[in-house]
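Only a single protein chain was left out; the remaining protein chains are all shown in position.
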Amino acid sequence: MTGTWLIPFLPLASAVLLLLSAGRMPRQFAALLGAGSVGLAALCVGLLARDFLADGEVREITLWTWMAVGEFTPRIAFYIDGLTVVMMSVITGVGFLIHLYSIEFMWEDESICRYFAYMNLFVGAMLLLVMADNLLLLYLGWEGVGVCSYLLVGFWYREPANGRAARKAFVVTRVGDTAMALGLFLLFTQLGTLDIQPLLAAADLQWQVGDSLPVLATALLLGGAVGKSAQLPLHTWLPDAMAGPTPVSALIHAATMVTAGVYLIARTYGLFLLAPPTLEVVAWIGLFTLLLAAFAALAQHDIKRILAYSTISQIGYMFLALGVSSFSSAIFHLVTHAFFKALLFLAAGAVIHCLHHEHNIFRMGGLRTRLPVVFWSFLIGSAALAALPFTSGFFSKDAILVSAWETPGIGPWLWAGGLLGALLTDLYSFRLVFVVFFGEAHTEPDRQPGWKMAFPLVLLCALSLLGGLIVLPLAGVFPAAGEHPESHTIEYLTVGIPLLGLALAYLLFLGRQLSIDSLAESSAGRGLRAFWLNGWRIDELYDALWVRPYTSLAQWWRNEPVDLLYNAIVSLSQRAHHRLAALQTGELRWYATTMVFGLVLLIAIMLRNAR
Amino acid sequence: MMEVLFYIAACIALLATGLALTRANASHALIYLIVSLLAVAVVFFLMGAPFAAALEIVIYAGAIMVLFVFVIMMLNVGEEGLAREREWLQGRNWIVPGTMAALLLLELMLALRHAPATTSGVAVSPKEVGLALFGPYVLAVEISSMLLLAGLVGAYHLGRRFIVRREKRR
Partner (left out) sequence: MSGLQVPMEQVLALAGLLFSCGLLGLMLRRNIIFMLMSLEVMLNAAALAFVAAGAKWGQADGQIIFLLILTIAAAEVAVGLGLVLQIQRRFKTLDMDQARRLRG
């Protein structure tokens, strides 16, 4: 298809137009441009996907040579294979639905132009990221989405807290980005190219499995992925990034940007297969993150923060899948997660929008009857999140857990942890549902969502339920997974645990037959809840470890210690001046004495030489 | 016998100089200085430089020292001046000047170790000096006369106000 370049171009051009209009574009026009460009891009992706599914051929499209510096000649070029098509579909499809939703959500905001500009810029950058044929263009998209995340999280910039959250997001991901850049440098110097396919081929030729260089390079790339995908230890930015508008959270922090890390690892899987230690680290990171985030989500009371921790946890599942070399299931879970997490965020956004910006779930309640569409969306989304049978989430999570079990060595541990995580996921997601939608209403909604909000919700509901039946065209991308013997106990456990969790949640939060109130109110319980509410106090740890030393160093540096050298020179010469000036007493006798002194020295020297 | 004369004259010169520089009374010091100059003139004479000896007495002791005498008389330093001088001549003030002067003397003596020559024994008459003055050294003579003129004019100006003041007071 010759118009492939249109796919990233349309959102980017729209972003430029919206930015150049400097906010003076009429509201309807901005909305049309903003959502329409992504819609058209989605259409183009649909056509491309149809062509691709028909012949299954990988397409390489070069637009131009970006730069030519000696032997380094990266191009602006696209590499379209199954993985790319999947990612592009998710980005433009879910993206379009979110843009449509945003029209209604942001309609009363005065900066709607700027909003759509940034959103389109984001979609364009993300498309560049997934379509890139070389790692440099990928990095361009990577940085682009980072910038857009900053711009969008800090969208309501007049509130200082939002700016802080935006800065935090940017700086924390920057740490990862720097590691990734180092990894790119290493790869280039060792393998001579950054084009992905030639790079993977060269790596296979040059490096053996378990060599130190691929381990180092992949560890650095992993650093970048960890930052962007908000995994341990660089996950602290995501809960605070909920300060942005809810559609932003849906698009960036659920469906697309945070999945960039997963995409990176999947795209360069050949490198990671050469570095088993790194893969193991990936799996462990995934496991610990999913457990940590799940516990933290249990104690939150802000509706969006629960979903944020949930995102961190689910991406942990994806990392776990990558760690056990089950790349297809990781991408599958990425797709289904995009569906149901976007659904959940949009539904939460609808709740917030209709309850005049209330965020605390304990001040909601009884919305089942008042916001029915939202209720059903939330229910279906949570069911998919909890991997209840026959939802899309069920198929993808099941695939991950089974491949975890199959892996020799650490596999069973990962499987057990994943299962515990599934239980916890159930608990927190249905806690959310029961608290917000059942019980007595503390806040009454003052409006109902319109069709622009409802339609995306309904569509995403359908995808969350039926998405599990989609067969992703990943056959040609990843090495085929071996056939595994079916183990029935594992299957039963994997299916049963989520249901157990649902039952537990019902008993605890709705029916109140079971009560852990005494446990919760005890000092240990309260301490634990506060601990988890604070995200395991990792923010405080980082503050003490990095931020405080850095700021105190900066404060100390204000004394200009480097100037000490120059000031010392100055004071030295001044003191020498004063000492020498003291020799000029003005007294005749003193002068005579000093002259005699000099004379004595001179004659002594002359006598010495004359000998 | 002539050496004895030389040693006597030398001793007198040294003694007189030492006394001159350690008196509190300026007039006494001056007289001692004149004695020293006379002794040095004797040394000149013994070395066979009679013209130099004569000049030493006539000009140095006769004119320059007399100038000193006039000024000292004019300044009229009284009793408290004498007391001050005695105080300034205390032992403590001698340390640094004494050390420096001693060091210099030591070095000069060291330099003189290898100077075994004696004088020629031939007297140089005033006639020879005169011939040399108006011969090769005539430029020096002219310049020294310029110097004297400058000294004259300077002394006149420097002394003028003081004299005028004094006359005004009358």
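A and B are the chain letters, set down in written order, and residue numbers restart from 1 in every chain.
What we mean here is this: contacts are C-beta pairs under 8 Å (C-beta built on N, C-alpha and C of every residue); 3 or more make two chains touch, one makes a residue touch a chain.
Keep in mind that this is a model prediction, so the values were computed, not measured.
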Next item on the list: Identify the visible chains that the left-out chain touches across the whole complex.
Entry: A, B
Next item on the list: Specify the residue from the set B:I8, B:A83 or B:A132 that touches the hidden chain.
Entry: B:A132
Item checked: Residues in subunit B touching the chain absent from view -> 2-3, 5-6, 10, 13-14, 17-18, 20-21, 26, 29-30, 33, 36-37, 40, 43-44, 46-52, 55-56, 59-60, 63-65, 67-68, 71-72, 74-75, 77, 81, 84-85, 88-89, 93-94, 96-98, 100-102, 104-105, 108-109, 112, 115-124, 128-129, 131-133, 137, 140, 144, 147-148, 150-152, 154-155, 157-159, 161-162, 165
Note to self: List every residue of subunit A that touches the chain not included in the displayed model.
What the structure shows: 581-589, 592-593, 596
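Everything below uses one rule, namely that only the chains that are shown with their structure count from here on.
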Next item on the list: Please compute the C-alpha centroid of subunit A, do the same for subunit B, then give the distance between them in whole Å.
Entry: 102
Checklist line | Of all residues in subunit A, those that touch subunit B in their complex | finding: 593, 596-597, 599-600, 603-604, 607, 610
Check: Where on subunit B does subunit A make contact in their complex?
Finding: 96-97, 100-101, 103-104, 107-108, 110-111
